[in-house]
Every structure is written in C-alpha cells, then in structure tokens.
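The following block contains the structure, expressed as structure tokens.
What you see is the complex with one protein chain gone and the rest in place.
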Amino acid sequence: MDLSLLLGVGRFVLSTTLILLLTVPTAFIIIYLELKVIALMQLRIGPNRVGPAGIFQSAIHGFKVLAKEDFTPDQADRPVFTMAPWMVFMAAAMSMLVIPFAPGLVALDSDISVIYFFAIIGLSVVGLLVAGWASYNKYSLLGGLRSAAQMVSYEIPLTLSIVGVVILTGTLSFTNIIEWQRLHGWGLIWQLVGFPIFFIASTAEINRTPFDMVEADSEIVAGFATEYSGMRFGFFFFAEYVSLFVMSTILVTLFFGGWLAPWPFPAQLAGFGGTIYGLFWFILKTYFFVFVSIWARATLPRVRVDQLMGMAWKVLLPLALVNLFVTAIAVVVFNL
Amino acid sequence: MRLLLDRFPNTVSDLWTDADTVEVEVPRDQIVDTLRILRDHDDFGFFFLADAAAVDYGPQNWFEVVYHLYSHRHPAWLRIRVRVDRADPRLPSITGLWEGAMFHEREMYDMMGIVFEGNRDLRRIFMSPDYRSFPQRRDFLLPDDAADSSGAGVNPLERPETWDLTRFSDALPVGRTHPGSEQTAVEAGEAMVDESRPR
Partner (left out) sequence: MTAVDPETRIRDPIELDRQEEERLRAAAGLGPPRAAAVEYAGFDQIGLPDRPPQTERESELYSVREGEMLVNMGPQHPSTHGVMRLVVKVRGEVVTDLDVVLGYLHRGIEKLCENATYTTVLTYVDPMDYMSAMHNEHAPAIAFEKLYGVEVPKRAEYIRALVVELNRVFSHALMMGFLALDMGGLTPILYGFINRDETVELLSSISGQRMLFNFFRVGGVNWDVSDEFISRLSTWRSNVGKAIGDNELLLTQNEIFTARTKGLGILTAKDAVSMGVSGPNLRASGVPFDVRKAHPYSIYNELEFDVITQQSGDTYARYLQRVAEIKQSIHLIDQIVERMPHGPVQAQVPGIIRPKPGRAYAAIESPRGLYSVYAISDGGPNPYRFRMRDPSYITLQVMPRLMPGHLLADTMAIMASLDPIMGGVDK
C-alpha cells in the first residue's frame, strides 16, 4: 500500500480522535465559564466547592451525568430515542474537524471545508427533531418542532452571510480564508453587514439565549431534552457547548482573522512557535465570543417564536441577500 | 346614602350599618335583580364585586351568601346577605353580572355545596373532581376527627370518593351528599364497595 495514503489515514484517525477528545475539556471549560461568569454578573459567588474557585465543577457535573439512571420512557421510540443524542453530539464534534486552530493545526485541511462545515452542522437539527419526536412527550414534540423551524430558517441567512466572505476570498477553505485575511485585513472590515448577520444567525443556530426557544425552560420545560436523563442528556448538554465553541471559532475564522494577531504576524515565529502563537490568538478570540454569548445569556430575555422566525425571514434574509449582491458587485467592479 | 336603599322597600330588610359598612338582607329570588340595579343605576354605582362568601349557620339553620360591593359614589362597603335554605341550597348565579363571581361561586359550591343556577362552570375548584363532601360546612367531620373528638361515635361526614355521574342528570348532587340526609356510615361504606363506577 502507498505509504503516503497510509500516513494520511493515520493522520486522519489520530486527528479525529484528538478532536473528539478535545470536545470534553472544551465543554467543561465553557460550562464552568458559564456558571462562573453568570454568577458574577448576578452578584453571586457561583461554583466554589470543587477545586480552587470551583474549577472542577463541570467535571463533577460530567461524572454526575454518567452516574445517573439512563431512563427511557415507556412509549418512546427506543432506537431513535437512543440515536438522537449521538447525532447531535457527533454533528457538533465532526464540525470541529475543519477548524484551523493555528497554522498547520487543522484536522482536515480540505478545499471545501466551508461546505463540509455547513453540511455537518445542519445534521444536528435532525437529531433535535427526532429527539423531540421519539420522546413521546408533548413538550419534547414542541421543542423538536421549534428546533426544526428555527434552525432550518436560520441556516439560510447563516449560509448566505458566509457566501459574501467566500466571494471576497475566492476560496472554500477556512485556511485559505485566513491567509486571505492576512493579506487584506480582517473579514470584519470587508463584511460589516455580513458579520452581524452571521453572529445573530449562529446564535440562533446553536440555540443560545436570546434564541433558546428549543429548550425554553419556562415554557416547554426542557424542550426536546425533557425525557432525557443520564449520559444521553449529557450528550445534548455537551453538544450545546461544543457547538457554541465551534460557532465562535468559525466566527473568528471568517471575520476576525482566525489565528492572526491583531498586528502583522511576526516572521521569525515559523514552525512550532508560530503554531503556539496562532493558537493563543485563536483561542483568545474564540473565548471572547464565548464570553459574549454567556454575557447575552445573563442579560437578555428570550424572544418569542414568531418574532424569531419573523426576524430570520423578514430582516436577516433580505439583508444577507443585499450583502451578497453588494459584495459580488464590488468584487467585479473593483476587481478584488 | 342610607336613604338610597329605600329604593327597594319591598326587597331590602334588616338594614344595619356600622362605621364603614352598610348591610342589608335580600330575599333569594330577587338577588340578581337587586344587584343589577345596584351595579347599573347611577345613584348607586356599585361597580366592583369585592367579595362573595358563604356562611353556614349550622345544621338546624340556614346558609347565608354574603356579597360585598364597592362604589366610588359611596364611602362604605355594601354588604348584601342572602339566606339560602339548607335543605335546598340553590341560588341564582351572578356570573352574568360579574364574570369574576365565577371563582367565588365555584369555591362556595366546593366548600359549602351551594348550587348556583346559571353558572356554566360550577365544578370543584380546590378539592379533586371526584370529592363528594363539602368541607366548610359546620357539621363536616373527617373520619379521624370523628373518632378522636369528644363526641366520638359521630358519623364521619366525609364521603368515599367516587365519580359523581349524577351531575348531568336533573338531580342535584346535594341530595345524595347532603349531610342532613339519613345516609349512615355503613351506607357510605357500601357505596364504596359495591359501585362499579369508573374511578
């Protein structure tokens, strides 16, 4: 067998395993951040028992979830009920494959990583929908249907807002998009309309406050996850935070120069040093947007279903189309 | 304003006042008309139904339903008392005048067993739908209490719970559950055993 093929397969297996393992600390960190940041914003103390300043709180949460009874309702559609959390979690985890964390630090440096990303992240809606349906619970059903309506609607402005960047950069690879930004400046400067659209739509896509209709606890208890317990619920829980992380990374990649520092990348930092340097900036920017999302959660009430859908179709979609149109004309006219 | 109540020379009796309340008694069959005039007539303007409550004056006496009204025009609460026969506790509903009387009347039905004719939603509100007794009556005794009280040996008046299917027939439920009827504890126990009603 060809050695390079074998190496490629080996590299793929290794990187996917790493990515899969990476989801756990990522989710733990974000869960801890959410607990602590919201607590501080609400003038509370927050977790402070497990470890210094409670940093192991989310790990304990994880063990708790593992130790709980894995309960399946009597009338539930068992195979689907069991499969749904996996679908949601795998969608979130697999989308991490194409994220360029640093120069050379990407699991799957594909030419069509943008398309791959949206194909995979779109899978999670199927998982949520079948979770709602299979649970045989009215709240779950409502939550599942809400998730279908919301995520399908928001996928359109989300995708369209990216097409602007794609036209501008002329590539479907996240790595190349970052390279383009190194030469031309951050995508935010070029896509002043595209960024807010992407930000709002991605918040809705991952069901974060103020668009967390899917698990609106004051209305439909826990939405699609009402009947889930134990590790199955844990997967939903993990998936939510992993997708928050993923969306923040994509936001950073597309509009904030990915692993680029705010100033020109120092030339002497090639190789390993450059990777660490890039990773630092990438993680910093990503966690800034994770923080913004947590901040929004502490501040804003939830919007209503009809307002949410109205915003997707009446505001974001026309804006995204106009943005796309203007970008396309600008690219042609100014020959960017 | 006390004089204004003289508009109802034939209706009102037992007029009584204290510092901030005017109290009148109205016969049962004229209560709705009286309240309507009190609410709608400009001289009175009692637009707000503050309270409606039932009082049980004991097994030998009668029920009394008490309405408290408020008017911007008059400085006092108006208390209207209606006497209701204990053997046949019915009263016309005033939900046509104040929709808010609905919960008052449901509570009175639930707690005292007074049936309000014309109320389209007269069901239990605090007790469960299959409950059969009227716990705020003066002669209501729980089985435990009946055993422990100084008058031990008194028949408990809390009835076994069965679905009350007679609601839709013409017979009023009070006939069967009325504490004054001669139903003994034994009969009540039988009712629990023999009736194959859906539970």
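Order of writing sets the chain letters: A and B. Residues in each chain are counted from 1.
One rule holds in what follows: a residue touches a chain if its C-beta (ideal position, glycine included) is under 8 Å from a C-beta of that chain, and two chains touch if they have at least 3 such contacts.
The structure presented is a predicted model; accordingly, all values stated were derived computationally and were not measured.
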Among A:33, A:152, A:172 or A:303, which residue is in touch with the absent chain? A:303
Using the touch definition from the top, which of A:11, A:78 or A:138 touches the missing chain? A:138
Where subunit A meets the left-out chain, the residues are 38, 41-44, 138-139, 141-142, 146, 209-210, 212-213, 216-221, 297-307
If the hidden chain were put back, which residues of subunit B would touch it? 18-21, 23, 47-51, 53, 55-56, 66, 68, 70, 72, 75, 77, 79, 93, 95-96, 98-104, 111, 118-130, 135-136, 163-165, 167-168, 198
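As a convention for this text, only the chains that are shown with their structure count from here on.
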Centroid of subunit A to centroid of subunit B, CA atoms only: how many Å? 61
